[in-house]
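The complex is shown incomplete by one protein chain, all other protein chains being positioned as in the whole.
Naming follows writing order (A, B and C), and every chain is counted from residue 1.
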């Protein structure tokens, strides 16, 4: 089995992107599956283009996109990507779309085809906090997740795809005035390896309580 | 113009539902529009059934569903409802669906057709905190919003619809061990009246920054 | 009985001070006690000077100082003032002492002589969140509380004294990027009236669980 793992470059004034730092630390083989790593730019469209090219080239069994969610407390696989760009800040090339659909012929949303409940269970059993998230936001993270799932759906490919958000690392919060949660890059990397393990070992997701009231 | 405003009864062990308390306090006429109030049960399916019956009977120009979001800091109009029930707790009749679609023939998601950015702007200009939310959760709130928008879409009705979440009231957090934000019922009611005003005065939404990074 | 209630003017870039707004809204007589209101400047030394002058002039039975605690969730009577100025920001006249004692001949700390547990109980029974705080910080709030209690102790006056912190009002948090808790000015005023009621009715404090683990 082959898993393509993507991570964004730093954005929003940050010097690092914890997703990228952690993906670099991940093993290249996990429970027998090959891990192919790819850095994508935090830029609308270009992030999708680069990921789609890698999908075409590598023909992986699954795609796991990883992004920074500053302010979140845990590792959070995303349930759904929505057909909407609504940018609070400029991306790394100055784009800032407001309330625009990503693909006019796309579904209103695509659900993750990764086993998100199994991923949460695996990570938590490894001693790290995790939970299902029901929004990937409306910036480049949601955009990439939507674009990858759109591409897979439109081309009827037999590839599973999804996204996982990760917290800041400690270095990123040292100088913040407002307290912010964080996770060490080593722990994020370990959590991502457990996520890949869950992907490899669960073709179908498990049934577990894990929704949110709001 | 006629606006149907729905609110849930109390759930999750709470003695009151701030949505219901606040809707009761709302004026019956706002900038010339008639406000019709409806209590719906915090029960899967039955909440949709009751709202749809009222839509059939009242034939309103817009439907604004209101629900409690304990732990949220502000009034948050929802951008999107997803085709997924995933219940963390039992509803008021003991139902607890896990990862089930709401309507098998429904879209993966429906976007709010209320002017969510205009609502946020109007409430904030009135001195109360508000922001667009990109997830209504996976419990009965998302369920009702999805069901109302599904019904409107399937029947090709010329009705706008959407959802707004409101915080706890002060009474609800007095005995909590963990600090929780809240808003007074009077302020919630005033915020909801401003939301109705924005709905009446904005047939189309405005273009404002208001997305979320994640 | 006569209660002197002080409130600071706005500081730290805020347009209002919720303590001042709320104190203005308080009744002038509460359970038979006269309430004398005093605005003090958010300035080291001058705040103490103005409060002490009012104490000399009014000879109240108790002094309740009120200040803004942006970021706190509830009304929090302070347990103790420490003999330390350590200013994170400049006060309203540009002073910024770092790690300096307030009075060289003062105790390391003075405990509130107001019935803080009774105040919390009274406010919570009134439906508003409240808890005992064990730090008034190291800015002008702690400075004033310490100064008032130092003055009373050194002059062996039969006056009770203490401090209560109050959250932001909704208007203050509308434009913040980071979510912040708040309480309406009307509710803050009502909470302060309940605090005065508790002061009038409890010469000695009650014994209730209300400490903090850290």
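The working rule: contacts are C-beta pairs under 8 Å (C-beta built on N, C-alpha and C of every residue); 3 or more make two chains touch, one makes a residue touch a chain.
None of the values given here were measured: they were computed from a predicted structure.
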{"item": "Of C:35, C:80, C:174 or C:195, the one touching the omitted chain in the full complex", "value": "C:80"}
{"item": "Per the touch definition above, residue among C:5, C:35 or C:69 touching the missing chain", "value": "C:69"}
{"item": "Hidden partner interface residues of chain C, rising order", "value": "12, 67-72, 79-80, 82-89, 96, 98-99, 107-111, 117, 132-139, 141-142, 165, 205, 207-214"}
{"item": "Contact footprint on chain A, counting only the chain that is left out", "value": "73-74, 124, 127-130, 170-171, 173-175, 179-184, 186-187"}
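We adopt the following convention: only the chains that are shown with their structure count from here on.
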{"item": "Rounded Å distance, chain A centre to chain B centre (Cα mean)", "value": "29"}
